[in-house]
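On to chain A.
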Amino acid sequence: GGGGAAVEQAAENPIAVEQVPDYYPAEYAQLIAGSKAEGGTLTIYSNTDQENWAPVFRDFQKKYPWVADIQANNLDSDEVFQRVLSEQATGGSPADILVSNAAQAWAEYAQQPERLLAYQSPELSKLTDFAQVLPNVYTMATDPMTIAYNTSLLERAPESLADLAAMARQDPAKFQDKITTRDVNGAFGFTVSSAFTQAAPDSWADLETLLPMARPETSSGTQTEKILAGEYVAGFFISGAPAYPVVDNSGGLFQVAFPKDGTVVLPRGIGITPKAPHANTAKLFLDFVLSQEGQRAVAEGGLTAYRPDVTAAPGLRTHQEVVDAVGAENVIVAEYQLTPEDQVKAFVGRWDGLLAR
Partner candidate 1 sequence: MPEVTVGQLHKKFGSTTVLREIDFTIRDGEFFTLLGPSGCGKSTTLNCIAGLERPTGGRIAVGDTVFVDSAAGTFRTPEERNLGMVFQSYALWPHLSIAANLAVPLKIRKTGKEEQARRITEALDKVGLAHLKDRYPHQLSGGQQQRVALARALVYSPSVLLLDEPLSNLDAKLREQARAWLKRLQTDLGITTVYVTHDQDEALALSDRIAVLSEGDLLQVGSPHEIYERPAAAAVAAFVGRCNFLRGKVESRDGGRAVIRLEAGGAVVRVASDTAVTAGQEVTVAIRPEKFEVGPANRPADAANLLRTQILTRSYVGSRYEYDVRLGKQVVQVESTEPGLSGEVGLAFAPESALLYPDAALPSEDAEELLTLQV
Partner candidate 2 sequence: MPETLTETRPPVEPPLPAPRYRRLLGARRELWAQYAVLAFLAVLVLAPVVPTLIQSVLDRPLYEAGGIFTPDNYVRLFTEAGFGKVVLNTALFAVGTTVLTLLIAVPMAVLVVRTKLPFGRVFAGAMQWPFFISSLILGFGWITLYGPAGFVSTAVRDWLGFVPWNLYSIPGMAITEAVALAPIAYVFCANALRKSDASLESAAQVCGARPLRVLFTVVVPMLRPPMVYSSILVFSMSVETLSVPLLYGQPVGISVFSTFLYTNGLQSIDPDYGVLGAASTLILLVTVGLVAVQAKLLKNAQRFVSVRGKATRPRRLELGRLKWIGVAAISVYVVFGALLPIGGLVFRSFTKVFTPLQNPFQTLTTANYDRVFGFAAYVQSIWNSLLVAGIGALVVSFLAVLAVLVSKRSTFRHRKLVEYLALAPQAIPGIIIGIGLFWAFAYLPFGLGGLVQGTLVALIIGFGLRALPSGFGSIAPSVLQLGQELDNAARVSGADWVRTFTSVLGRLLTPAFAGAVILTFVTMLKEYSPAIFLASADSNIIGTTMLELWVQGNTGSVAALATVQIAITAAFVGLAGLLMKGRTDA
């Protein structure tokens, strides 16, 4: 949810029209020419919301004016891949670019050959280490998993999961069934939760306190809404993107905190399909998204920019904020790797076992 823009208007994003940074290779001109030849359309399958895209498209089209028509299919996180696969299976797919934050699905998709267009982005050098989560899959934005809480029910901000657990132990009645977390049967929930427990194994102790009091939800929307309503006192692993605007809207009633004992950051992967009808434009877009201009737009759209040279500002969220808040060592970047069936079962089993239901 990119309500952020709605509240504090970020400054105008300066765009160098048809200008690419000097560190781009010379032959990049051909790419641009090629894109012009493709007739200025681009089709994206993503699980990213229109509002998040809006500034990105705006600026991309400002930079490459001939790209008149950008279709961004908004699908469910894995549906992105199911859709493209089934379309490829039954005669060509219109999709040029895939964008999703479903790590597992990405991994599974990418493990087969011939499913992504091999492309080395010139921006790579300017980015952090996790800019490339898989071969040819780049990080477009990051999404920190926060602890969200209702300030009228929780006098002080929980520092960390441990802190939250401590509060819960103090006053179990108050927290019973009043904590929410993400359903780990869903891809998103699984990824972030398992990433966390892998990075911070001893936090299971806290989870053993929290989970029996927690209720799993299938969407951030439901979580934020219910925390706001007071149905939940607090929730952990609440995706930042949807949470930020609520913070802005709620006039202080709803707050988020980055858990100090480990803040999972989920990269949003972007890649180009092998038989992309508009391969050149797709490449331009990929590079743009990773460029400083692009990242600025990404942030403006309500997602979290991770490019170091993009600085936070009112209405602009950056990965740096998270790092500053919890320290680099406590930032857990979820990895794009396929978890074997049995491990999934084991983890989900343990997790659900702890849940109160």
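Picked so that all candidates are chains of the complex that A comes from, given by their letters.
Just so it is clear, a contact is a pair of C-beta atoms (placed from the backbone, for glycine too) under 8 Å apart; a residue touches a chain by one contact, two chains touch by 3 or more; residues count from 1.
Note that the structure is a prediction, hence the values are computed from the model and not measured.
*Asks:* Out of the numbered options 1 or 2, which touches chain A in the complex?
*Replies:* Answer for chain A among the listed options: 2.
*Asks:* So in the complex, the part of chain A that touches candidate 2 is made up of which residues?
*Replies:* Against candidate 2, the touching part of chain A is residues 1, 3, 6, 49-51, 54, 71-79, 82, 85-87, 89-92, 104-105, 108, 150, 152-153, 177, 180, 183, 185-187, 190, 215-226, 228-231, 241-243, 245-246, 249-251, 253-254, 344, 355, 357.
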